[in-house]
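Apart from one protein chain that is not included, each protein chain of the complex appears where it belongs.
The block that comes next holds chain A.
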Amino acid sequence: MLSPKEVEHVALLARLKLTDEEKETYRRQLSDILDNFRKLQDLDTENIPPTAHVLPLQNVFREDRVGGHMAVEKVLANAPQRQDNFFKVPKIV
């Protein structure tokens, strides 16, 4: 069973602000899910390499040439807040 502290730590890592009710629900549900996943530990995978990706592709480079790029106005069109040609955010320091 996950502890309330672990849930809070994971939520902070994920940048989620959870209500007390959510913390308790996720604590219970994540514990359930992880319990169900315990059968993975029964498998001996000592000498098995991990597969992160199925295609045998490596280092897909493109030519080092200037291509087309999107106009600044288009890039900023969806900004919740902007000032001149910048995304505007609350105070950082």
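Just so we're on the same page, a residue touches a chain if its C-beta (ideal position, glycine included) is under 8 Å from a C-beta of that chain, and two chains touch if they have at least 3 such contacts; residues count from 1.
Keep in mind that, in the parts below, contacts and distances are computed from a predicted model.
S.K.: From the list "(2Fe-2S)-binding protein", "Succinate dehydrogenase", "Glutamyl-tRNA(Gln) amidotransferase subunit A" or "Tripartite tricarboxylate transporter TctB family protein", give the UniProt name belonging to the chain omitted from this structure.
M.R.: Protein name of the absent chain (UniProt record): "Glutamyl-tRNA(Gln) amidotransferase subunit A".
S.K.: For review purposes, identify every residue of chain A that touches the missing chain, sorted by number.
M.R.: Listed in rising order, the touching residues are 2, 6-7, 9-11, 13-18, 22, 26, 29-30, 32-34, 36-37, 39-41, 43, 45, 48-55, 57, 60, 62, 70, 74-75, 77-81, 87, 89-92.
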